[in-house]
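The other protein chains are all here in position, but one chain of the complex has been omitted.
A, B and C are the chain letters, set down in written order, and residue numbers restart from 1 in every chain.
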Amino acid sequence: MKIGIVVFPGTNRERDVVIAFERVTGIKPIIIWHRETTLPSLNMIILPGGFSYGDYLRCGAMAAHSPIMNEIRIFAAKGGYILGICNGFQILTEAKLLPGALLPNASLRFLSRDCYLKIERNDTAFTRGWNKGDVFKTATAHGDGNYFCNNETLKQLEGEGQIVFRYSAANGFVNSKDNQTNPNGSINAIAGIVSANGRICGMMPHPEDMVDPLMGSEDGKPLFQGIMETLA
Amino acid sequence: MNKAQQLVVNESLAKEFGLSADEYQKVLSIMRRTPSMTELGIFSVMWSEHCSYKSSRVWLKNLPTKAPWVIHGPGENAGVVDIGEGLAAVFKMESHNHPSFIEPYQGAATGVGGILRDVFTMGARPIANLNALRFGSPENSQTRHIVDGVVRGIGGYGNCVGVPTIGGEVNFHESYNSNPLVNAMTVGIARKDRIFLSVAVGVGNPVIYVGSKTGRDGIHGATMASAEFDEDAATKRPTVQVGDPFVEKLLIEACLELMATDAIVAIQDMGAAGLTSSAVEMAGKGGVGIELNLDHVPQRETQMSAYEMMLSESQERMLMVLRSDRINIAKQIFEKWELDFAIIGYLTDTGHIVVKHHGRIEADIPLAPLADEAPFYKRSFSPYFKPKPIEPLNITMDIERSLIKLLGCADLASRSWIWDQYDSTIGGQTVYRPGQSDAAVVKVEGTYLGLALTTDCTPRYCQADAYQGAAQAVAEAWRNITAVGAKPLAITDNLNFGNPEKPEIMGQIISVIEGIKDACNALNFPVVSGNVSLYNETCNAQGENISILPTPAIGGLGVLDNVSRAVGNALKENFQLVIIGETKGHIGQSLWLREIMGQEAGPPPTVDLKTERKNGNFVRQVINQGLVAACHDISDGGLLISIAEMAMAGNIGCTLDAPECGMRPEAYWFGEDQGRYIIMTSDSDELIQKAKQQDVIAKLIGYTGGDCIVMPSGAMITIIRMKAASMSFFENLMKV
Amino acid sequence: MKIRLIIQLKKGVLDPQGKAISHALHNLSYQEIQYVRVGRVIDLELSDMPVYEAKEKVAKMARDLLANSVIENFEIEVLS
Partner (left out) sequence: MKIRLIIQLKKGVLDPQGKAISHALHNLSYQEIQYVRVGRVIDLELSDMPVYEAKEKVAKMARDLLANSVIENFEIEVLS
């Protein structure tokens, strides 16, 4: 099984993903530099968190135009699995591989804090490690995580079950109006979505930083276990 | 035509540049001619307070800097200590006070950028940032704006470069109204046999410039940092330096990649005084000469003069000396990271710095006297008068109400509004984040080692008694590291004071250094790096000079051989609480006295360094034996505040026993005696037994459980109520 | 040739920054403020070319990269 992690100038959470993958699955992903114009054969591509191009202009906008993105589009068109975390999610929306956009947090401040996510669907490669309705603790660390899309798109996302993670209270209660449990003000408390074919996933929080009890929680592990089971 | 070139170099111009008449005479005798404008600029920045430490140098020499684990002490870009497993921790703290007043966001951001460079310059990957902040009174109309900008700036920079910000401290006091203090600390990890220094050697080796292009940023910044602000500071604003954390991130990766090869001979970041100080210091340390051709310097603006380029403080720039046969490796790496770079000169055997521009020699200065004859002053000082003890108080105050009020006061309220804006988890190695433990704890990736990091200083203690206050700051850092179970290794210090030309300020400086020295010696906790920031005073509307409180911020570093042994400060259900150390009820300079009685009076608590060491060693030992489930030191606000903080951290309450008879309740609950800890354990008998054997005072004081603190009187204070009070301060301060 | 690109959030997209500013202005007792909208301005210096061509170029850049059509509209002004 081969996992590729794409690094853009300014990406900074690639090491976290490598460490988490290795710890949970024993597999060490390979790092791919954004200027590559061909991809090795891969089972999954991960776009990690960070500040690609400093997040100048709009988060993810410039990375979405990197040379490697052509290859990633081709990979996606062939039905490849792609996971974008945080900045990776922003890049996927900027590249139009996922619908919607990530606006500045409602508080207009960067937010680094634990939050809870509710699993809306567990029949995807990214969520099969959980049960539907499970709630897990994870860390957020972003300034622009306020998911937005127009009404039509929202209807489609809700109707087709493309919303996989929602911000919630520890007990699973979802209230998009509550700035404690929906910390960035996302529409319908959306924290993560998948593409129509269920193979491209974007999420704002960082399960990769929650895979070791020493760091306060192992709640992020099922993400990597689920991916492992899917790809194996 | 450039304005600078039309000026005539003479004593009065030198004065404008911050050089005294004597200093200018010295310049003339070194040069044996009238210096050029560029030369005068070089002298003025190299001999500024900021670069030459001319007021503090003679005293700083007294600080202890050695221990078997110290690899590099002061004098390098950052301090380096051995942490085991072939690794070293590289760390330093630095101030960016004046720029943060002028432009809070950029001032703070570039402060973080600067200290990061000091650390990765030595070959270390930065793994943690901390920040020690002092703001003006919450009532002051500017405070909110400054807090907002500084916090955004620190977060904006640190988050973007991907280094977790995991600790710090904040105080508010009117003396910082128009002179906030922003002290930023970075810690990095390097292989101990791969530390890079700034000693340039090898005549003929090329000098490489890499990073952002040079603009007219912060010219005279270094001298500005050493001059008092006056009322028209606003109009004299120099070009503000803007940070580019994206380029910094690229620089970190590019430099670390290059450092993995054998290409680098010497490397130095361009900090204050930019190209001047980096070139002068590298060549000076190596005992060689250096020739620069400014035509090759990457420039952001047109028609920059030699003077401007030599003094520019544009950010995110590095200077290095490479092996001449390795230029291509460097070129490849810098091109990969899309960084501007250029060969701008080479090392010579002349012992001079020679600066050429447009075919003309703009400066030619012998390096040895530039360094060796840098001025230093043993300024006159007045001795410190210790405050009188306070009169015994005979009023009884409601303990519960006092607790709530204290929890909401500026110096004790939750700082989560701040740390929520700092990415504290990036790297995936953060074991204890802000608010979860006395010192932040990070795992050293790929090992079982952990680092414990803290910054501490209680300026009101230092104001009342500079010697005691400074010793207390060191002791508190040592204690915070101890309280997580780590072995304290070394400190970095950031000494912030007013105008050293005033005898009373100089007196503070000398006493503070004395206090740090004694505490470091007693605790075997040497100083390995540091920074001095002077002239932190402003002229207020009435024309009075207001000095900041003396603020020697101490950044401490400790190591845990097995990071999984580290303990936090959160209460859990069904444990016992034991207090370590003696409670005498010292109320002078306490927050209780200030917040409840409205008095800032009396002497600060004294630090008994012997007892401090004994108690701390005991605490560390029992933590490492696995006898401790949580630990918190008792500092600001006293015993009950510490317990409340532990309760809020764990969302678990406790039931407390009555104090020993004879002590006034407020003195017992809110006194600030030093050398104390609260330990949560499941076996208090064994713990107290062990303590007795080591002559350490230990006493069972309560049990954990429930959702409130139950006082001996039966009064109950819910955690919800305490949290509401604790959160209210920043909510109110920062409300739009 | 200097072109100015003004990028504004589309109607219907929440603008928390605009809201915060209008709130702050009211607090400073600028009661006459009814509505605030915050956007981005990008000034571009291009090599010389006919105006219509420059405008087209910049429009293309905006569609390609500089604006996000999901949330933003843009306008183009010729400055000189």
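One rule holds in what follows: a residue touches a chain if its C-beta (ideal position, glycine included) is under 8 Å from a C-beta of that chain, and two chains touch if they have at least 3 such contacts.
Nothing here was measured: the structure is a model prediction, and the numbers come from that model.
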*So which of the visible chains would the left-out chain be touching?*
A, B, C
*Among the options B:148, B:174 or B:301, which residue touches the chain absent from this view?*
B:301
*Among B:11, B:82 or B:103, which residue is in touch with the absent chain?*
B:103
*In terms of residues, what is the contact footprint of the unshown chain on chain A?*
53-54, 56-57, 62, 65
_Suppose we count only contacts with the excluded chain; which residues of chain C make the list?_
6-8, 18, 21, 24-25, 28, 30, 32-47, 49, 57, 61, 64-66
*When the complex is taken as a whole, what residues of chain B touch the one chain not shown?*
102-103, 106, 212, 215-217, 237, 239-244, 246-247, 300-301, 314-315, 338
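Quick note on the criterion: only the chains that are shown with their structure count from here on.
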*asked:* With centres defined as the mean C-alpha position, give me the chain A-chain B separation in Å.
replied: 35
*Which integer distance in Å separates the CA centroid of chain A from that of chain C?*
29
*Quick one: which residues in chain A touch 2 or more of the other chains?*
none
*asked:* Show the residues in chain C shared as contacts by 2 or more other chains, in ascending order.
replied: 20
